[in-house]
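The block that comes next holds chain A.
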Amino acid sequence: MEITLNHYLILSAVLFTIGLIGALTRRHIIIMLVCLEIMLNAANLNLIAFWHFGPNPILLHGPLFTLFTIAIAATEAALGLALVLAIYRHFKTVDLEQVQDLKE
Partner candidate 1 sequence: MSLIAKGILQGMAVTAKNFIQSYYKKERLPTVEYPEEKSTVNQFTRNIPFLVYDGEDEIEGMRCTACKLCEKACPPQCIYIIKDTDENDKPIKRPKVFDIDSSVCMSCQLCVEVCPFESIRMDSEFELSNENRFEGLLINRDELLKSNEYYHEIHPIEAQETDDRIAAKIAEAETKKKAREEKARLAAEAKQAAAAMKAAEEAAAETETSATEQAQQSEAKAEAPEDNPETKNT
Partner candidate 2 sequence: MTVAFYIMAAIAVLGAVMAIALRNVVHAVFSVLLFFSALAGLFILLLAEFIAVVQVLVYIGSVGILMLFAIMLTTKVTGDPTRKLLSRGWAWGGLVSGALLLAFLVPLITQSKSESNSQLSNFNPSVKDLGLTLMDPYFASVGVIALLLTAGLIAAVVAASSASGE
C-alpha cells in the first residue's frame, strides 16, 4: 500500500524518542552527543517528509531549511566535541556523573 506522510511521521517520532532515551539514560559524554545528532536527524526527516507531501514543493522550502539545520548541527557537533576535550582534560574522566562540581 502506498507510502503516505503518516509513515514518515511515525518513523521520525520513533527515531526521536530513541535519541531522547539515549540522551537521558547513558553516562558517556560522547554517546550523549551521538544521541543529540540522532534527534536532529529525526527532525530533518520530518521536515523533508512534510515538504515532499506538502502543498507546493516547487518552492523548495524543505531542502533549504534542512540545509540550514545540517549546517547548524555540524557546528554544534564540532563545538560539543571541543568542550568534551576540555572537560576530559580538566576532569580526567568521560563519565558525566562525576562532572558535578561547578566550583573551580
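The criterion applied here is as follows: a residue touches a chain if its C-beta (ideal position, glycine included) is under 8 Å from a C-beta of that chain, and two chains touch if they have at least 3 such contacts; residues count from 1.
Per the selection procedure, all candidates are chains of the complex that A comes from, given by their letters.
Quantities reported herein were computed from a predicted structural model and do not represent experimental measurements.
Undergrad: In the complex, what candidate makes contact with chain A, out of 1 or 2?
TA: Result for chain A: touching candidate is 2.
Undergrad: Using the touch definition from the top, list the residues of chain A that touch candidate 2 in their complex.
TA: 1-11, 13-22, 24-31, 33-35, 37-38, 41, 44-45, 48-49, 51-53, 56-60, 62-64, 66-68, 70-79, 81-86, 88-90, 94-97
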